[in-house]
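One chain of protein is taken out of this complex; the other chains stay put.
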Amino acid sequence: MSANTNSQTERRIIYLVLLIAVALPLIFPIGWKTEISGYTKLAWELIQNTPDSSVVVFSFDYDPSTLTEIQPMAEAMLEHSFSRNQKIIAMALWPQGVQMADQAFTEALKKYPDKKYGVDYVNLGYKVAGIVAIQAMGKSMPEVFPSDQRGIKYEDIPMLKKVKTLRDVAFICSLSSGTPGIKEWVMAARDPLGTPVTGGTTAVSAPGLLPYVNSQKQLYGLLGGLKAASEYETLINKIGSATIKMDAQSIAHLLILVFIIIGNIKAFYNSKRSEQ
Amino acid sequence: MKKILLVLLMGLLLSFLFAKSSFFWVEDVPWDDGKALIIKANVPADTVYLQKALEDGSWQTLYAGKGINLEYTDSELNPDLEYRYRLLVPRPTFGDSISFKAIAKPIEQWFYLHKLSYLLILLAVSFAIVYYVQKARKGKDYYIRRINGLDSIDESIGRATEKGKPILFVPGIGDLDDIQTISSLTILSHLAHKAAEYDTEIIVPCRFSMVLSASREVVKEAYIKAGKPDAYNQDRIFYLTDDQFGYVAGIDGIMVREQPAANFFLGSFYAESLILAETGFSTGAIQTAGTAQASQLPFFVVSCDYTLIGEELFAASAYLSRDPQQLGSLKGHDFGKLLVILLIVAGVIAEMSNWHWFKAFFEGAQ
Amino acid sequence: MSGFMATFGLWLSVFFTLSIFSFLYKDNPFYKLSEQIFVGLSAAYWLVYLYYSVMVPNLFNKLFTDFKGNLILLIPTVLGLMMLLRLIPKTQWLSRYPIAIMIGTSAGINMVRYAKTDLLGQISATMINPFAADNVVTVIGNILLIVGTICGVYFFYFSKKQEGIRAVPSKLGIWFLMISFGASFGYTVMARISLLIGRLEFLLKDWLHIIK
Partner (left out) sequence: MKYKVPLIFAFVCGILVVISEFIPHRPFNMLITTLQDWFMIISGFAIILGQISLFQANIKKIRGKNPDWPFYLAGLISFSIMLIVGLFWGTQEYRGILGHGDKIQAAIGMKPFDYLFANAFMPLSSTMFSLLAFFIASAAYRAFIIRSFESNLLMITAVIVMLGRTSFGGMLTSWLPQGLYFLHLPNLSDFIMEFPNSAAQRAILISAALGIIGSSLRIILGIERSYLGGDK
């Protein structure tokens, strides 16, 4: 039992040190710079090269639990899309995504106050059933979204006049932290319809989605985690929340490496002792 | 004779004008659901106007611009209707314009041709699975290689018996419609049988009521088969809560209080994988985990003694149960894997030899 | 009033944040309370949004504005109600009909979507000429990609003994899997730390005003 209590104490020490190590750089920022990876660049290029006044879809498929990672991406990508004069359809495959979308738009509209609802952007709200909903959007969007969040009929929204199915949008950007999310968009929109899909996801999901960023561009670039968010902010010359938080991130990573080293030293001593 | 020739010539000219002029014509989009037409024009003019007849008789301009090699796809059409288009080529010197007309009806086809490769692969794999399942049902026994993670079962039960401590089995957080949960229950059946033989207690906390009733059934059956129906204790297989984190917190409590000698985490797991494996480790149990959830595998691999990776979970369940349905299906999947390997090799060779049609066929380019 | 409510809301958030963090020391009543409130709130959240964004526009509005034209929607409504009969043991069997429709439809969708994206899509994405790249690093990478995919798939091949020469690709396959798990682990560290940063930022900025 004593070994157990011992490991309990050890565990609590680790927790405490980690807490302090993350808090300090938040209070005293260091200002390290990040390098831009190819995946982020690719996603940026898609938005950058999509022509003026194309209609695009931003799908908010996450909830507050992953807010820190994904919200900065959402804000940066929205801002970028607005700056390219694209018309944005917002929607959500997660019910909590609706609130996340509202927050992101409030942020982006601060920079672009003349964007008009219904003309430059629209919020269609949440839809249940994930991949089935996307599949149905491929056949008919008004069928899936008879009206927007405010109750305005789909047909009466100016920017949606020419958008009948997902084929008519220039790209889909899914900000997702699980299922349904990017994978479902690739499966039900990109592969059958050919509409480009890009997006941002948590660092947990990123490795599993990277195989889709291939020569066929099943996925047109991908933002994975806070680092990618800060890279995107760099690309659009924005000093956003992600950039500021990268210092804490770097310190925490280093600390975990230190933990690994200590753990190994301890294991080495233990094995020596048991040999004797 | 001359008259006939003249009439023929006239007819030819007319049919040219109406059916397919070489300046302006409409084609059906092949292999689709009959909702689109391609309008093509080739007129050496800098400005042309492409217009479509609306129901009220007016003309809607679809395109304005250069007339050379013009291709315009009009989509969202109704396959029952005929559509009329015209091309206006303005003649500024005369102050008027020449107009070409074309009429067409979109046609619905019976197959998406670009999906041929996709259909073929799906059919091949499906037939293989059905074929092997049928054969297995008729009594053919298929070989499955030994799976490393399964070695832990005997070791765990041995350890638990020695220490007089129970075994903890967690069937994952998926409901019964998840095949991972079903595989997990098959393994539970085998484990319960062994546990009954050695008189070791087995604890099964469940997240869903459907999983609970299935687990009870499975364990009870195993105890009866082992000839110890009296040793079966229904209260050790219980429902905790539907909530993900509540469920995990409950299991954590069990691990700390009961100190099981061995933990099995088999089924579908999400973010809680790490919490379970970490707490289990701190109690010193031998841990075996298995999931097809790729994002959670690293944590199990790192903190458990044995891990069934991805499809190994399904294979383990087929291996232990010898259920012909599962065995046959697995054999069918294996056929699919061989096909995949062959196709990849063939594809790489084709690409290196510049035969790009091969890859294009599988990409299903339209 | 609204000023007071804002302050109260802030303290509420702080209370919940700290209560959950207290679990790190050990399980305690504050944690349990927060956990149950969380469960209750999230269940209600789902229901509310389901009502407004699915039930109202896709079902109720259609039925109320044009009942005759949408008569067909009564079928899924009845099926949905049959689903709810699951709650009563006697009528439980009726829920099998809607469940069968849902499971059958998703099985069909899964089958075609996975076959296209994860099977066909990934196979053709691996059909590459490794030597077409313009630098050595990418050429090596491409070769690794092809070999790794093949060996990985072979690792999951169960119906042959993997001994002698047959064991080699399988062994290679497991190495690739381990590298991939390591990479995922590294990535996940980043994700989890980000979440912690988010919470600390809230405590330090919105509550304690230590950072701006």
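To keep things simple, chains are lettered A, B and C as they appear, and every chain counts its residues starting from 1.
The rule is simple: a residue touches a chain if its C-beta (ideal position, glycine included) is under 8 Å from a C-beta of that chain, and two chains touch if they have at least 3 such contacts.
This one's a predicted model, so the numbers in the text were calculated from it and none came from an experiment.
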item: Chain not shown, its touching partners among those shown; value: A, B, C
item: Full-complex contact with the absent chain, from B:Glu201, B:Glu258 or B:Glu278; value: B:Glu278
item: Contact partner of the left-out chain, one of B:Ala45, B:Leu70, B:Leu176 or B:Ala360; value: B:Leu176
item: Contact footprint on chain A, counting only the chain that is left out; value: 7, 11, 14-15, 18-19, 22, 32-35, 37-39, 63-68, 98-99, 102, 123, 125, 127-129, 132-133, 135-136, 139-140, 143-144, 149-151, 192, 203, 207-208, 210-211, 214, 225, 227, 246-247, 249-250, 252-257, 259-260, 262-264, 267
item: Absent chain, residues of chain C that touch it; value: 1-2, 5-6, 9-10, 12-14, 16-17, 20-21, 23-24, 29, 32-55, 58-59, 72-73, 75-77, 79-81, 83-84, 86-87, 93, 96-105, 107-112, 114-115, 118-119, 122-123, 125-126, 137, 140-142, 144-149, 151-153, 155-156, 173-190, 192-193, 195-196, 198-199, 202
item: On chain B, residues whose C-beta touches the chain left out of the figure; value: 31-34, 79, 108-112, 115, 119, 122, 125-126, 129-130, 133, 176-177, 179, 182, 209-210, 213-214, 239, 241-243, 245, 271, 274-275, 277-278, 281, 292, 294, 298-299, 301-303, 310-311, 314, 325, 329-330, 332-333, 336-337, 340
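We take it that only the chains that are shown with their structure count from here on.
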item: Mutual neighbours - chains that touch chain A and chain C alike; value: B
item: Distance-to-centre winner among chains (Cα means, whole assembly as reference); value: C
item: Intercentroid distance (Cα basis), chain C paired with chain A, Å; value: 13
item: Geometric centre distance via CA averages, chain B-chain A, whole Å; value: 23
item: For chain B paired with chain C, centre-to-centre distance based on mean C-alpha positions, whole Å; value: 15
item: Residues within chain C bordering two or more other chains; value: 116, 124, 128, 184, 188
item: For chain A, residues contacting two or more additional chains; value: 204, 207-208, 216
item: Chain B residues touching chain C - in the complex, by the definition given at the top; value: 117-118, 121-122, 125, 142-145, 147, 177, 243, 245-246, 249, 252-253, 294-295, 297-299, 301-302, 309-312, 315, 319, 330-331, 334, 336-338, 340-341, 343-345, 347-348, 350-352, 358-359, 362-364
item: Footprint of chain A on chain C - complex, ascending; value: 24-25, 45-46, 49-50, 52-54, 57-58, 61-62, 105-106, 109, 113-114, 116-117, 121-122, 124-125, 128, 180, 183-184, 187-201, 204, 210-211
item: Touch list for chain B against partner chain A, complex; value: 75-76, 270, 282-284, 294-295, 363, 366
